[in-house]
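One chain of protein is taken out of this complex; the other chains stay put.
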Amino acid sequence: MDKPLIDVKDLRIRFESAHGSHEAVRGISFTIGREKVGIVGESGSGKSLTGRSLLKLTPKGAKITAAHMRFRGTDLLAAGEKEMRTIRGNHISMILQDPKYSLNPLMRIGNQIVEAYRLHHKARPAEAKTKALAMLESVHIREPERVFDLFPHEVSGGMGQRIMIAMMLIPEPDLIIADEPTSALDVTVRRQVLTILDELVSRRGTGLMFISHDLNLVASFCDRVLVMYAGRIMEDLPARDLHSARHPYTQALLESLPRLDHPVDELKVPLRDPSWLNGSVYHNGALI
Amino acid sequence: MNGASRFLIEAVGLSVSFGSQNTRVRVVDDVSFHIRKGEAYGLIGESGCGKSTILRALSGLNGDYEGALVLGGRELPKRRGKDFFRRVQMVFQDPYGSLHPRKIVERVLAEPLAIHGFDRHSERIGEILDAVGLGPSFRYRYPHELSGGQRQRVAIARALIIEPEILLLDEPTSALDVSVQAEILNLLKRLRRERDLTYLMVSHDLAVIAHMCERAGIMYRGEILEELDAGQIRDSQAKEDYTREFLQASIEAVARRPEVDA
Partner (left out) sequence: MTDKAMTSANFSSSGLLAWLRAPVPTSPFHARMQQFWIQAWRLRSNVPALFGLCVIIVILLAALLAPLLATHDIYEQNLAMRLLPASAEHWLGTDELGRDVYSRLIYGARITLYIALLTTVIVAPIGLLVGTTAGYLGGWVDTVLMRIVDVFLAFPNLILALAFVAALGPGIQNAIIAISLASWPPIARLARAETLTIRKSDYIAAVRLQGASSFRIIFGHVVPMCIPSVIVRVTLNMAAIILTAAGLGFLGLGAQPPSPEWGTMLSSGREFVMTSWWIAAIPGCAILLTSLAFNLFGDGLRDILDPRHG
């Protein structure tokens, strides 16, 4: 197996506030290769922060420390802002939840894609436009010429997200970090967007870090799943083994979903065992 | 009392349009349904199908509709009065937006009591906080200090503190984490049983609707395509193509069943 794209060991993220100091991420370690890794957790589990810390896009008061945090050999911890800027967008792209907020509402969609393209490739406007139309087609947008001239608010959420994916893939990054990319979308549209993402990611051998609170979604889409709780990774296992998860938290999450094929009177609520805060965690079904 | 109608809530030919003269769009198109007392009825569909619009028209937030909305056998006026609000309350989708950012929980709960002239404010507030699973330590907190689930509980408490008969639920758990969703759904189910409430619940999540409601109307582009009961939903028995497609997409998103440990 070739060297992983991302190699993180003992990542810790701490916040200072009026109430004192608070550690949001408490010593997590993981690797991501050219595969789809899902990070699942509730709000407050630290999953979004983890994703953002790789790109050093955490909020101002956050202090990131780690034993090491590497992207293909580059030390991300030690990297200055200038170096991070060459990595961001180029080698590591990020897709956010709501395309309404990540697309510039005042620019036509086509122009945004062209701009993104010309940021990373030296190209003349006409060439960039052709490339942009090709990108729109690659995400299965049926009338790329028409959509090229539209503004973000004139397209649906699903289409906006597909456009975001197209834009993020232009520089042909090595890794994509997707933070709840389908949470704002309808169920049928979700499927479409994920299929496209899957296609593009597999075809190019791009790594994917898929952050979500939806365990089902992550399980069906990703190769590996990391379950986070209270700033730690509780369990790290292949997606197909999810039904035989060992950690009680993962099991509780699976059992708390209302299911069409398995009606219950009362849903099982994950009881938060305080021993989970600092207790044992599982890797590939084994206790560590 | 008023034995004229077997149904508590009825919609007859409800239509809602938005936009000005030239660009009027029919968001809800001639919808009719009925709900019995104590029943939980679901409206399910994708965004833009009109389900939330129906809810808003029923709740009294939007008085611009055609057709009739009937409560307990009497047609409702377009502008509702206090006695209507005493009987019908709503829980909103976004817990982060439905509580006033500058009011502590105590004030949020005291307000409806004050508006409707209830007595024993402090006691009632304590009772309802217990009923929704929040203790007295939450009385003096601001919304931003609460998690999504806790805020939604406060929203439910606020809706129930004036003892309504009917609760309108606008995707109450779609903005919440999966594990918190379970808590809130359990809470809603329990409260309905305990207080003999009638629910009209809107959602895009079939599993949630099947879990909570006895019957549901599948909506598409402003119309109710068909009505199914929970059993039919679970067995994927649908007549319309769209419904079948919808059911299929919802089922696909489910992971393999966890092995049950002894």
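Here the chain labels run A and B in written order, and each chain numbers its own residues starting at 1.
By definition in this document, a residue touches a chain if its C-beta (ideal position, glycine included) is under 8 Å from a C-beta of that chain, and two chains touch if they have at least 3 such contacts.
In this text, all values refer to a predicted model and were calculated from it rather than measured experimentally.
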- Message: For the chain left out of this view, which of B:D29, B:D94 or B:E223 touches it?
- Response: B:D94
- Message: One chain isn't shown here. Among B:R24, B:H144, B:R195 or B:R244, which residue touches it?
- Response: B:H144
- Omitted-chain footprint on chain B covers residues 59-61, 81-82, 84-86, 89-90, 92-94, 97-104, 106-107, 111-112, 115-116, 137, 140-142, 144-145, 155, 158, 162
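The criterion applied here is as follows: only the chains that are shown with their structure count from here on.
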- Centroid distance [mean C-alpha coordinates] between chain B and chain A, Å: 32
- Which residues of chain A touch chain B in their complex? 42-44, 157, 186-191, 213-217, 219-220, 242-245, 251-270
- Query: Along chain B, where are the residues that touch chain A in the complex?
  - Reply: 46-47, 147-148, 177-183, 185-186, 189, 204-208, 210-211, 230, 233-234, 245-246, 249-259, 261
